[in-house]
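Handing you this structure, nothing more for now.
Every protein chain except one is present and positioned as in the full complex.
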Amino acid sequence: MALALILLPLLAAALAAAIRSNRLRPWVLPPVAVAHLVLTTLALLRPEGADVTRWFSLDPPGRIVLLILTLLFLACSIYSVGYLRCRSELSNRIFCVGLLLFLSATSLVVCARHLGLMWVAIEATSLTAAPLIYFNRTPRSLEATWKYLLVGSVGIALALLGSFFLAYAAVQKGVDSSLLFDDLLRNAPLLSKPWLHAAFVLLLVGYGTKMGLAPMHTWKPDAYGEAPGVVGALLAGGVTNCAFLALLRVDHICRAAGEAPYTGRLLVFMGILSMVFAAVFMVGQRDFKRMLAYSSVEHMGILVLGIGIGGGAVFGALLHMINNGLTKAVLFLSAGNIHRAFDAKTTDEVQGAMRRLPLSGTLFLLGFLAITGSPPFGPFISEFSILNGAFGAGRFLVGAMFLFLLLIIFIGMGRTVLTVVQGRPTAAARRTTYRDGWLTGLPILASFAAVLLLGVYIPGPLNGLLREAVRFLEVRP
Amino acid sequence: MVVITMVIHLLLLLLMPPLLLGVITKVKAGFAGRVGPPVLQPYYDLARLMRKGMVFSTTTTWVFRAGPLVTLAAVLLAGLIVPLGSFIAPIHFTGDMVLFAYLFGLARFFTTTAALDTGSSFEGMGSAREVTFACFSEPAIFLAFLVLARLSGSLSLTPMLRAPLTASLHGLPIASLVLVAAGLFVVLLAENSRIPIDDPNTHLELTMIHEVMVLDHSGPLLGVILYGAAIKLFVLSAVLLHFLVPIQTGWALTDWVLFVAEMLGLAVAIGVVESAMARLQLRHVPTLLLAAALLCGFGFLLMLR
Partner (left out) sequence: MISLLNALLVTVFLLNLFVLGTSRIRALIQAVALQGTVLGIMPLFTHGPWSLMTAFVVIATILVKGSLIPQILFKALRDAQIKREVEPIIGFMPSTLLGALGTAASIALAAKLPLAEGHAQTLIVPAALSTIFTGFLLLTSRIKAITQAIGYLVLENGVFIFGLLLIEAVPFLVELGVLLDLLVGIFVISIIIHHINREFASLDTRRLSALKE
């Protein structure tokens, strides 16, 4: 089953590469997305423990990430068909092939139960995303791609070193040194502490770079700002969640070794730091796509904060993965539409988006409300859970800082979004004849509906999935 | 036995050095497709220079006349401290490695001051360059000696230079010695003004380092300088040979013959290096010397583990 999830997009990529017609090629994407969704549903319905090999299996956190990935990809693939129709002046071969390879690589990350294999998969996601960022072929997007590649590669190299340190923690103690997660979890209490600490730091920095935690986030504003909206949605919802999954698994091992206080401290620190950076840079941000990048930095901080606090906050963090992914899809895709309509992305040129593009503009505004944690949307529930967990664990300062930073971010982001959305359309609005269409509008609407649903009621199966994952991650050494 | 060793040591020290210069020139000529001057040409040159008269500039003082002589005396003394081949040096005491280094320093000091004494700008330029490059090559020599001191546990040159021999017999750190040998080879080229640091055959004053310092000397004093340079080459080669060929047969005669052969071999190697490479740009020379110092430094670091 896991292999099918990985191989299907690969085959589709080969097919997409072979198709010559620029018009026909994007239509490969939605069927593959649907097939992937079907396979995912089948995999989630199977009882745990069925068709598990030591190298490939779906652990509970992995199931959640797989679910988000497949839903996100479905939305983005439908959107891409409409988007690529508007951008028919560029050849979309690399784009389509890249998207499918990206799906394959992210599926591999989720299914891999070996530290080294997971590393290979994350590097693969990073490499497949690079040509996607460069889709616009402008000097600015080239610069963004270069920074993304370089910073990302260094981060990945550090993550590899961290993985090696982790393996060495076992070798040095003469313990069976396999890098399979099951073995590492079993042997965790026996691992050498200095090497384990060093490994955790390196893995946090390395995978944190891929996630976009501060201070390794410097590539994010450039990459998210210059990439097409679709790519931004996939990066913000897909790559970040994959990297977070890797971090989750590593933290799991460290906690099994009894190092929970140490890792918790580091994670809380990085979480708050990311939120601070996001808050500082969001105030007065004129480019609304860069603003979304900083929002992503903020939410990565929130995820890491949740895991660092532990206890009840873990449920919140896992739920937040889903909420964040879906809301980012809404935001990025609608931002992409607005960019298309105004042919600009700064607040001095883009105003009155709600009148120019009723659907996208409204959804952009509602998405902003959702992502900053307003009820009745999904992120409110997850952030509230984390806050609850923080106060419940007695971390009052952390909780207070969390609230304060959320407030600042709300104000900063609100200024930009309200300027973009409200008022009369500027002169730039008349530059293009772009209109909201079915293909570019429906995915955003559907994602938004999901966010709204999750804010009101968490479906039983999903709740079960989340609880299972929390139970799985809760380890007593 | 000891007396015979000392006598042979003295004879070699006094008589062999110009032969090395001749061999190097012959090898370079061979590479260039020429026949070149006879191998014994330096001896004829020295004899000729001794017969000539001397001209002294009115700006010079006694330093100018004393410079070459002090240089010669210093390097001769250094030659007496260095053990040749597998034999003991005529003079040896604890700490003579420091004396060795400072004798070279003294020689360099007097050469440069004699050059500055002429008051000419060219010589001043050459002196400045010479001293700058010495700043980089001296640490290399000291680091090399540190490696040997740690290896042999003594501070006298004779036991120190024997150490590579015993080390290779017992399989001790070869990596360190190889690194130090490489560093010392570069220092050898630098101290004796060979390509790639300095071209001894250039006639363009702006490109000279060593040659320009001796532009104003003539007659016997020039001969003394030439002779002193040859002895410097001989002495440093002797030091390097201990690293390169740490072999010792039991018999004295074969050891001496082996030593002479190794010396000539090293002269040929220098000739080959000079022919194969071009002279480095002046601003890159410090980088090369720094690299040599770092090589010796590495060797030392590896010894410390």
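Just so it is clear, A and B label the chains in written order, and each chain counts residues from 1 on its own.
As a working rule, a residue touches a chain if its C-beta (ideal position, glycine included) is under 8 Å from a C-beta of that chain, and two chains touch if they have at least 3 such contacts.
Only a predicted model underlies this, so the values are computations on that prediction, with no experimental measurement involved.
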Residue in contact with the excluded chain [from A:Ser178, A:Thr346, A:Thr362 or A:Asn388]: A:Ser178
Of A:Leu10, A:Val34, A:Ala157 or A:Leu462, the one touching the omitted chain in the full complex: A:Ala157
Identified contact with the non-displayed chain, of A:Asp59, A:Asp222 or A:Asp436: A:Asp222
Residue touching the undisplayed chain, where the options are A:Ser104, A:Ser192 or A:Thr209: A:Ser192
Touching residues (missing chain, whole complex) on chain B: 171, 174-175, 179, 286-287, 290-291, 294-295, 297-298, 301-302, 304-305
Residue numbers in chain A that touch the chain omitted from display: 114, 116-117, 119-120, 123-124, 127, 130-131, 134, 139-140, 142-147, 149-150, 153-154, 157, 160-161, 164-165, 167-168, 170-172, 174, 177-179, 192, 194-195, 221-222, 225-226, 281, 285
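To be clear about the criterion, only the chains that are shown with their structure count from here on.
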Chain A and chain B, separation of their C-alpha mean positions in angstrom: 67
